[in-house]
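The complex appears here minus one protein chain, its other protein chains still in place.
Coming up: chain A.
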Amino acid sequence: MDVFLWVIVPYLCLATFVVGHFWRYRYDKFGWTTRSSQLYEDRLLRLGSPLFHFGMLGVVGGHVLGLLVPQSWTDALGVSHETYHVVAVIGGLVAGLMAVVGMAILIYRRRTVGPVFSATTVMDKVMYAFLAVVIVLGMWNTIAGSILTVGGEYNYREGVSVWYRSFLAFQPDASLMADAPIGFQLHALVAFGLFALWPFTRLVHVFSAPVGYLTRPYIVYRSRDPKLGSRRQRRGWERVG
């Protein structure tokens, strides 16, 4: 059971995530968009969307720090366990609260504003459900696990994080995860579900974050030559010259 939950399922999800993105990009570049609904409604979005997105950027940064940076590295830098804990909890709380509040506003908006609701696809709804559960479980882990220490203290940097790195290194150690508190287990499982859904939702827009804008020239010139029409070349026919 442990192997199934903490080895097979995660890898299946990871594979779906990677292959799914590859397929979606090849097949559906036209559908690869944020599908913004700002045109319909502005007031709530102006509040909710930046809150949520900046909160999520913080959350993702925190996860990178917590999951990918081994405890030995921060120890080597002379960061004590307590200092790390305080920074992580405060940072996590702030970012998490922003994300939760933002998400609440966005979901409220999506449900109550008519045009936005009617532009919501089934995939969006499923995605929202997964996303909300993951975020709420994450907040629960931060508040209940790290602050209130419900069910005893748990240092995820010796358990979940190590497992996650072993998972990425393709030498997964399922026992580390099996010993983790139920909150962390659920958070990880639902998150993997979300990752499996990811390429088939509008979340793909995360991977087109336009950082290239910072360096490219303002005006893009393109010749019509490199693109060979809107239809593909016939198989077996090569372009000469």
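Observations, loosely collected:
Assume a residue touches a chain if its C-beta (ideal position, glycine included) is under 8 Å from a C-beta of that chain, and two chains touch if they have at least 3 such contacts; residues count from 1.
As a convention for this text, contacts and distances are computed from a predicted model.
Entry comment: the absent subunit's protein name, as recorded by UniProt, is "Nitrate reductase subunit beta", drawn from "Gluconate 5-dehydrogenase", "(2Fe-2S)-binding protein", "Probable alginate O-acetylase AlgI" or "Nitrate reductase subunit beta". Here the missing chain is touched by one residue of A:V64, A:M123 or A:I147, and it is A:M123. Listed by residue number, the positions of chain A touching the unshown chain are 27-42, 45-46, 49-50, 52-54, 114-115, 118-119, 121, 123, 200, 205, 208, 210-214, 216, 218-225, 227-232, 239.
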